[in-house]
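Excluded from the complex is one protein chain; the other protein chains are retained at their positions.
Coming up: chain A.
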Amino acid sequence: MTQSSTIDPEAPAAASPPASAPAPRPAKCRRSPKPPSVLLSKAGVTALLGLATLYTLLPLTWLLLSSTKSREDLFGTNGFALGDEIHLAENLDQLFAADGGVYLRWVINTVEYAGIGALLASLFSVAAGYAFDKLAFPGKERLFSLVLLGVMVPGTAMAIPLYLLAAEAGVVNTFWSVFVPGLVFPFGVYLARVFSAAYVPDEVLEAARMDGAGEFKTFCRIALPMMAPGFVTIFLFQFTQIWNSFFLPLVMLSDKELYPVNLGLYVWYSSALSQGHPEDYLLAVVGSLVSVVPLIVVFLMLQRFWKSGMTAGAVK
């Protein structure tokens, strides 16, 4: 699958530019457009995509198969083979019964952190992006570069300063300590500005103003619906980001009832084998499978918007 496997008869000529350097007549010896390299041929691209698909699906396959196994089979059988018996139902029962049903609590927490958080974050981002695009106010570009700076700072780097701040404010180990940081999404603001420029023609706004709509009404009734695909894209971005965020909840939370699902799973996983309760290991495996489901559902449901959002501004 490497480039060296090229079997192009014209390759030697093409591969030695110094020889053809003094002759500036490239068009002559070109019967047809230069054949693309093997990597870019149809078969090559398909194969590469196939590899990428495998890379994505293999862990999921392992997860799916392992979730159906009993604990003995989990360690006793091949990771990509079925166990002797299908234990999925028992495993799910155990998962939702473990520690007084704390898993369900974690899932609900995550849905709150990621779902409500991303919804509000998208709303704020779209409003801010729209304002940056359509409204004129002093210091606009300077403020916007501040937003861009915010994009550059990785979320993990913010976790410790946020934690110290939250401690100062006395909200460590509360719902808000994880929820509030999720509302700030500079990249979303940047995207929203691009979307606003692409989707909302100035003429429409002018018409709305002429008809007597106030700024706020114009945004809510005219601009927001027009930016719906952008809204969904931003929502999905932020939703996955909060769903996957690990370090922030790790430092902020110590009450198990407040954990998001990934942190809870990590607690099970990290001490399962070293502390000698391997049943938690199986729980972590099954719990991981269940925790993937909402993400898949959200993506499938919002796929149409997501796709149209991805190509927004491509043709303009």
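Here, a residue touches a chain if its C-beta (ideal position, glycine included) is under 8 Å from a C-beta of that chain, and two chains touch if they have at least 3 such contacts; residues count from 1.
We take it that contacts and distances are computed from a predicted model.
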The complex's invisible chain, by UniProt name, from "Extracellular solute-binding protein", "YwgA family protein", "ABC transporter permease subunit" or "non-specific serine/threonine protein kinase": "Extracellular solute-binding protein"
Sole residue of A:Leu165, A:Val204 or A:Leu295 that reaches the chain not shown, by the stated touch rule: A:Leu165
Among A:Phe96, A:Phe187 or A:Tyr266, the residue in touch with the chain that has been omitted: A:Tyr266
Missing-chain contacts mapped onto chain A: 71-72, 74-76, 146, 149-150, 152-153, 158, 160-174, 176, 180-181, 183-184, 186, 250-251, 254-256, 263, 266-267, 270-271, 273-279, 281
